[in-house]
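For this depiction, one protein chain was excluded, whereas all remaining protein chains were kept in their positions.
Chain IDs A, B and C follow the sequence of writing; residue 1 opens each chain.
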Amino acid sequence: MIEYATRVRVRYAETDQMGFVYYGRYLEWFEVGRNELLRSIDMPYRRLEQDGYWLPVIEAHCEYKKPARYDDEVTIVSRLAELPRLKIRIDYQILHENQMLAEGYTLHIFTNNKGQVARPPKYFIEHLKRYYTTENRES
Amino acid sequence: MIEYATRVRVRYAETDQMGFVYYGRYLEWFEVGRNELLRSIDMPYRRLEQDGYWLPVIEAHCEYKKPARYDDEVTIVSRLAELPRLKIRIDYQILHENQMLAEGYTLHIFTNNKGQVARPPKYFIEHLKRYYTTENRES
Amino acid sequence: MIEYATRVRVRYAETDQMGFVYYGRYLEWFEVGRNELLRSIDMPYRRLEQDGYWLPVIEAHCEYKKPARYDDEVTIVSRLAELPRLKIRIDYQILHENQMLAEGYTLHIFTNNKGQVARPPKYFIEHLKRYYTTENRES
Partner (left out) sequence: MIEYATRVRVRYAETDQMGFVYYGRYLEWFEVGRNELLRSIDMPYRRLEQDGYWLPVIEAHCEYKKPARYDDEVTIVSRLAELPRLKIRIDYQILHENQMLAEGYTLHIFTNNKGQVARPPKYFIEHLKRYYTTENRES
């Protein structure tokens, strides 16, 4: 399992007139989370795009438990629980002071940069395998 | 069942560098859809807030089938499939030229304007009952 | 002078915790305004992009007079006061119930789709000339 935690400070722009963060903005934080998760394993998404691959979202889900508020520094925990095959699923938790504010996931496919479904690049899968197989490997 | 269709023109601001609408922006369209659905039955959300009620989102889900593009005029179909009790579920479809671009739902609870869980206002439930019971009523 | 008025309904997403529309969101409305202004003279911006031209913003300015509020239907008046040469300036007013909420402008240049400064397409300038010269033409 690959897991990475990163932090964002809630922007005023992200609040709505209820005084909480607007529900659609959490999906931006999910993006920040997976972006930093990929960077943490030396596979920045920018590089994938430069190599002609896209990872469009085909499904997004979020459950909102407690509101996030302006100026809070929230933690985004992102997890790649399984070695990706044709689809990649990433799970997220949004936390503030040890309280869970929200959790959800996104599901992605690989496409080429014309939007046509593609196999993930070999170097990407090979690289990720290292994180998933060592612990179970007998030697 | 209450259903309502409304249209939005895709803004340049809503696109991202893939050339498609950013996935988080669909949740704004869902908001536009339920806002107009509530207005269509003379229960504008603005009035609920003026009466001291909020309808925060506790769950949101979206499946992305085909990309929405800049300047497309997309249709948002919103449906309130069941008479709300403590939770309200609204289903959405985003369409363009008879193609389904995305579908999803949001789940809401009623709170007072301090964020504490509340029963829905009676006038709201009474008003909605008209849409759900007539078809089954014998006369 | 070319002028066009269009309307948008304020989204909940556009408000912030002050209860008013967030100041950055007005620039999206300016975009909606100029988009519809260009469509109104049969020169939709989408067509310019399809022809390989971009109109990036090089300057934006907005003065905020009165707050816009959730669910208000505001009017965006956009004006192309002068025949564009190398730069295009568009002026905007945001109105609600005959009150001026905000006014501002954007300044654009033409580039090709690699971001290099370009002359505006001839058909664009020729087309626009019709709106500016007739009134002064002697016959």
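In this section, a residue touches a chain if its C-beta (ideal position, glycine included) is under 8 Å from a C-beta of that chain, and two chains touch if they have at least 3 such contacts.
If you're wondering where the values come from, they're calculated on a predicted model, not measured in any experiment.
Checked against the full complex, the candidates A:Val32, A:Ile58, A:Leu83 or A:Ala118 give a single residue touching the omitted chain, namely A:Val32.
Interface residues of chain A facing the missing partner chain: 9, 11-13, 27-28, 31-32, 35, 44-46, 70-71.
Interface with the hidden chain, as seen from chain C, comprises residues 18, 20, 23-28, 31, 54, 56-64, 67, 106, 115. Although one chain is not displayed, its contacts with chain B can still be listed: residues 12-13, 15-20, 22, 24, 70.
Quick note on the criterion: only the chains that are shown with their structure count from here on.
Inter-chain spacing, taken between the CA centroids of chain A and chain B, is 26 Å. Residue positions of chain C touching 2 or more other chains, listed in rising order: 12-13, 70.
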